[in-house]
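Here's a slice of the assembly, chains where they normally sit.
By written order: A and B. Residues from 1 in each chain.
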């Protein structure tokens, strides 16, 4: 058994039972973004969280243990993603990458925006011209240290 | 002459004169995100905007014309970016890509978040444990249409 098999079981059960990520997150008591990432094999749950998720998706005790193991991360099958929704995000990095770099450095100096001490919030914004997806990314600024 | 040469002249002038992107944006009257992307060769200016930018960076009339030509977009030299700051964004897409896909589809159904009818806002969030970079991405949801 490995983590990938647990992820596939979760997804398969989600489809057959019609479970919503939002509902899973509420039961776990954390954001839907973090909980979904964890269920998709990208984050590590503690024992209690694994038990809750295990109950929702009918996981065995051993499968719940895999949820508590740090996974090998990276959720995409190819370096440049082919799925149109995910590609648009890759395109944002491609088109705006140097812009983001310039503006963060202008504000903070040399360093990075952390992808570890990081959170993400995805919300619907009503708009008469067509609703919008609003995503807030928040990452701690980590300065390069001199030594 | 081509757009790349104009971009390089802008960057070079920025370094030697110590110009700030924020100041350029204020003179153009648009967000610092869009204006920086335009100066870095990713967006298209109109004649008036090109004149303002041209004055700031000492561009010739012909160079200003290039700012009004739609550029071949994509600002990164490699499919997987090597620069640590930009890589963190690539990592977010890699680790959270399937999560973003699941949650947008759960909320909106099949479709994408537009990277064209799109805006981005990068701000500093003060935090006693270390300031954070907050980025708001806003893209119109575009549903797949059946036909």
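List of remarks:
Just so we're on the same page, a contact is a pair of C-beta atoms (placed from the backbone, for glycine too) under 8 Å apart; a residue touches a chain by one contact, two chains touch by 3 or more.
Bear in mind the structure is a predicted one, so any value in this text is a computation, not a measurement.
Of 10 total copies in the complete assembly of this structure file, 2 are presented in place.
In this text, only the chains that are shown with their structure count from here on.
Look at where the CA atoms of chain A average out and do the same for chain B: the two points lie 23 Å apart. Considering their complex, residues 20-22, 32-33, 36-37, 40, 42, 73-76, 79-81, 83-86, 88-108, 111-115, 118, 120, 122, 124-125, 127, 129-142 of chain A touch chain B.
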